[in-house]
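The structure under discussion appears below in the form of structure tokens.
With one protein chain removed, the remaining protein chains of the complex are shown where they sit.
Chain naming follows the written order as A, B, C and D, and within any one chain the residues start at number 1.
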Amino acid sequence: MNGPQPLTVTGLTVRFAGLTALDGVGFTVAPGTVHALIGPNGAGKSTCFNVLSGVYRATSGSVRLGGRELTRETPHAIASLGVARTFQNLALSAHSTVADTLLLGRHRLTRSGILASGLRLPRAAREAGRHTERMREIAAFLGLEPYLDAPAGLLPYGVQKLVELGRALCMEPDVLLLDEPIAGMNPTERQHTAALIASVRDSLGLSVLLVEHDMGVVMRLADTVTVLDFGRKIAEGTPGEVQNDPEVVRAYLGEHQETETPR
Amino acid sequence: MSERLTSRLGWLLGGVVLLAMPFYLERFWLQAGVFAMAAAIGAIGLNLLTGSAGQLSLAHAFFLAVGAYGYCVFAGDSGSATGLTGWGLPPVLAAVLAVALAGAVGGLFSPIAGRVRGPYLGIATLALIFIGQHVLLNAHDLTGGFNGRAVPPLSVFGFAFDDSATVVAGVPFRSMEKLWYLGLALLAAGALFARGVLRGRPGRAINAIRDHQTAAGVIGIPVARTRGAIFVLSSMYAGLAGVLLALAFQHAVPGYFGIVLSLEYLAMIVIGGLGTVSGAVIGAAFVTLIPQVLTKYSESLPLVSAPGTGGVAPGEASRYLYGAAVVAAVLFLPGGLARLPVPRWARKGARDKAPAPTSRNMEVST
Amino acid sequence: SGKADDSDGGSGGEGGDGVATDIGVTDDTITLGALTDMTGPYATLGASVTQAQQLWVKQTNEAGGICDRRIELEVRDHAYDAEQAVSAYTELTPRVLAFPQFIGSPYVVAVKDRVDGQDHVLITPQAWSASLLGSEYIHMVGPTYDIETVNAVSYLAEEYGLSEGDSIGHVFFEGDYGENALEGSRYAAGELGLTVEEQRIRPTDEDMTAQVTALAREGVSAIVVSAGPRQAASVAGVAAASGLEVPIIGNNSAFAPQILETDAAPALLASYHVASPGLPIGADEGAVPDLAEAYTAEYPDALLDNGVVAGYNSISLVGRAIETACEAGDLTRQGVADAMATLTAEDDGFGAVHDFSDPANPSTLASYILRPDESAPGGLVVEREAAASDLAQSFPRE
Amino acid sequence: MTAAVLRVRGLCVDYGPVRALTGVDVEVPDGAVTAVLGANGAGKSTLLRAVSGTLRFHGGAVTEGSVALGEDRLHGVAPARIVAAGVVQVPEGRQVFARMTVADNLRAGALGARGGRAAVRAALKRVHELFPVLAERAHQRAGLLSGGEQQMLAMGRALMAGPRLLLLDEPSLGLSPLMTTRIARTVREINAQGTSVLLVEQNAALALKLASTACVLENGRVALAGDADELAASDEVRRRYLGVADEDAATETGAAVAAGTARPALSRWSA
Partner (left out) sequence: MTAFLEYLVHGLSLGAVYALIALGFVIIFKSTEVVNFAHASLLLAGGYIAVRAQESVGFWAALLAGVAGAATLGALLEWAVIRRYRGADHSVLAIVTIGIDIVLLTELARRIGPDILTYDDPWGDALVTVGSVTVPQTRVAAFVTAALLIGLFLAAFRWTSWGVAMRAAAENRETAALMGIRLGRVSSSAWAVAGALAAVAALFLSVFPTSGLDRATGEVALAAFPAAIIGGLDSTTGALVGGLTVGVTEALTTGYAAELDFLGNGFGHIAPYVVMVLVLLARPAGLFGTRELSRV
């Protein structure tokens, strides 16, 4: 852990049978900033996340974190470099408690294996104690304390989204990849969550790569925005620049956002 | 009285009763008890794999065989009196090596166990049973073929677990009395170990892999390695169970380690309750003891008739019973027998979490 | 504790009549044990043997018992499961004088050390594998599979003029029945200058087409079947259908009357033989007709098959050992085992004469050759009287 | 007021010991769009499950109250019969059949269709017009579609049945602004063609624009109900669900968080 490093994506291409999901995409996430990745449905945003986190293999191109090439690494190796992510569709165990789910995030930071846990070595107990404490800190920060003993799968959608965020934070990441973190929340909850994201960026100094369709939140949070369409980068810049880019308006935002007149 | 105190007392009482058994029970019951303890150890291992990691395995009988025969070979006479291979190692070392061997063989199968999931793995492991039977019948030098080979008695620092009588408090202690204590000790150790694993970091990791394989990788869990490790651990439990069973049998026969045995272990963990240590123990006791009890008391049970008199034979009755128990446990007691409303202290599983797995091992999505 | 004074159960000492006793004998009863398979793969055999033995017990008690004591037979069904077989043995051993029935040779082998070392209990198993030889307490009634197969091959050679250079096929079960029989056919073939084409099968293999085709390809002039009745029927049926007209001979276990009702019946009647330690249940000699009649009267719905003779024979020989022991005033287990060894020329009434004095050899080396006959009860009639072939007598035993 | 297609009266729903809905009354007037708003966990999805008869898949059950479609009772009726009666739901979280192709997903949607073959063919044409991507990807496995594409498929699949009453659970979840507008237009169109709609939506602004009547659920009870316009004008709704008045408050909170006053900011972990 020698401070956040830039995440650089260059010429990233991903092909599935007969379909190019990403086509030579490149951008850089500067340390300590929020970088938004937007674009129409099916533009390749989640695919990009999947490559960054090692779930998909890139057909060509490179992803570098500082000096480290990530495209050949396994998911858990990438996680161990300090890259954490949330999932567009929830990936929580239905019956695990929230506490266990959050502790899962600390897997990469802890050591006790089968032998140590099975034999309950003092080392394992000490480790568990320290990490549970930090887990509670993070839960308190997110307002998840009341839910710690509840099974994650039965919670309301919005809370589950927060649990996912908490699990990613528990990994103590340098780079946080958030795939639609506030989808399914109402405006109040959205603002609350957006504030939390801004807060961790500031207090932990980590880099955030954010996929989100709520333009209000993107505008407020993002330092830089990259826009994808059909796997290709069509625009990049500050939120203000991007929002007025005619190409972006055509492909993504729609000509006039207020097409519907109130009745 | 506080609940904690009640619970302590309950455990104490149960422990004392178990420890006193060899002074009162005849060999038949002790032997049944040792079988049940061995089965419980094996079932705990299978429950780690199937209940917690969500991997169906039909190969458990195979790993039991590896443990049992491994022990025979390692501890067997090195002389050629029997015409069988034996390394003549000290029995304790042989037992440890046999468990390790089961783990190693499990490790060899890990590439498949890691690649193949769900029902495919279940049936793929069936291959191990059949290949295992083939080897057991053909590798005469190691296994003694169809009629099997004798199991050298265990001895710890010159104290032999054989049929020579050591008199304790006026009671002659022969092999079963001694094995009873050995079984208790191994079962307790195995159960505590498994609970430690399940509640700790590895337990969380295997649950995560079961529910969301891809996500687990992204969270930083090495999926293949963890799954392989749990397969190895489960094989080692089976190996240990195999050693204990062999010691109780005093003779290992290949026919025992067939598909039926594997199916019985699956039945145990479902009857007892998937994913919990106590469930495995309760299920193992149920499945092992039912046929013994029914056979022994066949004359005095109303529905069961003595062999040769027509009607339902005890063997059949016990199969009806345990087949029906599997179905009933799943339909009416989703947590298995371990979740029955019994006093808290008697319910070891009350605090082991890891409830029955429910999500399918498939993720798809957006 | 209740266990303290107890040396493995039973009532040691001397009966009121001055006969020494230890386990399984009281002043008025003698308890025998039967470890059988009534619900597993050998259920057919188990049912016949058990019922025949229960019949013997009934007859014996009606005739006043043995040594002025009633006989009781405790039956335990182990379903051919190792755990249950060993448990049942453990349960009954502290209470019985002898085991006139024990099905499942692996389990007999499994308890052999306990029998020889501490239990000293007489067992007449219903399995005829040579691996059970060598114990002074375990006595097979009849020839071992290897001897039976030697007799069968010798018969084929004599009757069908097999000569040096010919080959015979041997279809056998994996496991000790088949493999022990294979040793017999290999030995006989070696002595006669024949070659053996081996086809190993499993009890679950029921279609013998591939095996018979392979044997036909090798041009065998006869086939030996050391498997179950169904496999024998399939071998005969397929061979006949595909034009392989060679004699087929099976071990005693490779026949059941039911197979004469299958499609293979004509083929079986034409070319099949069975080597058997005793007379068929349908025979008109010795004690057989009485047994057949009594058995049918007792169990009108039951099948008459060779298990009936085997079961009845074992228990009546054990009964004779007990009688002998009683006369010698020693009804202890050791006494009964010793008495068994004194039976050296025992005509069992079913066509065989047994000698139990040598633990290293089976009680007889002779086999009948039988052939299927639909009209006979039990489906078999004698083709050739009992004889021990020269090869059987020279069969080496280490 | 026109007759209601759907009438929910005094509905109580329990998930085992957990009570999710208490005495809920909701009506969907014939030919109207009714919106249901509420925070996370308010019970919106539970309401739709109760109408579709799928509570039992979640271990839940209706304990009191009634659900009626026109004159017919719906509670206690098998889900398939409810679909046959014309009530079709687009469930929360897409729930496409991941291993089936897009085309087969649409065929599955038509299984409960009321019309004949011709109607199904027409419906398919219509769906392909609305969501061209579904025609392009007809032979791709649905599980490999992107999130938004799956949402379109879920919507298209429901339309295949030619519903009389459409239940939508957060149809705009994960859709781009452009696509959200298109969904809104679609809802309006099918509504114009005579399908009534019960719409659960986090995007309250959109929902209130589409709906003629609306209600707000809070902790399993109906807190507010009435005309959509009226609700849209109410302070309560504006503040809590439209986020309008809250804009400033949110920036304040954000600043407060950054300054570490209002709530404890997270500090870096040092091992």
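A few points about this structure:
Definition applied: a contact is a pair of C-beta atoms (placed from the backbone, for glycine too) under 8 Å apart; a residue touches a chain by one contact, two chains touch by 3 or more.
In this text, all values refer to a predicted model and were calculated from it rather than measured experimentally.
Contact with the chain that does not appear here is found for just one residue of C:Gln211, C:Thr332 or C:Ser389, C:Gln211. Touch with the chain omitted from the figure is made, among D:Ala32, D:Ala161 or D:Ala232, by D:Ala161.
Residues touching the missing chain, restricted to chain D, are 52-54, 57, 59, 78-80, 83-84, 88-89, 91, 95-100, 104, 107-109, 111-112, 141, 143-144, 157, 161 (touch as defined at the top).
Chain B meets the missing chain through residues 50, 54, 56, 111-112, 115-120, 122-124, 126-127, 130-131, 133-135, 137-138, 212-215, 218, 259, 263, 266-267, 269-270, 274, 312, 316, 319-320, 322-327, 330-331, 334, 356-360, 362-366. Residue-level contact of chain C with the missing chain is found at 39, 41, 43-44, 47, 174, 197-211, 213-214, 217-218, 229-230, 233-234, 237-238, 240-242, 256, 258-259, 261-264, 303.
One rule holds in what follows: only the chains that are shown with their structure count from here on.
The chains that touch chain A as well as chain C are B. The interface with the greater count of contacting C-beta pairs, when A-B is set against A-D, is A-D. Between the Cα centres of chain C and chain D there is a gap of 76 Å.
Annotation: 26 Å between the Cα-based centres of chain A and chain D.
In terms of their C-alpha centroids, the spacing between chain B and chain D amounts to 49 Å. The multi-chain contact residues of chain D, meaning those touching 2 or more other chains, are 94, 144-148, 174.
Residue positions of chain B touching 2 or more other chains, listed in rising order: 365-366.
The residues of chain D lying in touch with chain A in their complex are 15, 37-42, 92-94, 133, 140, 144-149, 151-152, 170, 173-181, 184-185, 202, 204, 206, 208-210, 212, 228-229, 232, 240-243, 246, 249-250, 253-254, 257-258, 260, 263-269, 271.
Residue ranges on chain A touching chain B, taken from their complex, read 46, 53-55, 74-76, 78-80, 84-85, 87-89, 91-97, 100, 103-105, 107-108, 110, 112-114, 116-120, 124, 128, 167, 171.
Touching chain B in their complex are the following residues of chain C: 1-5, 7-9, 36, 38-40, 47, 50-51, 54, 75-84, 86-88, 90-91, 94, 105-107, 109-114, 117-118, 129, 131, 174-176, 179.
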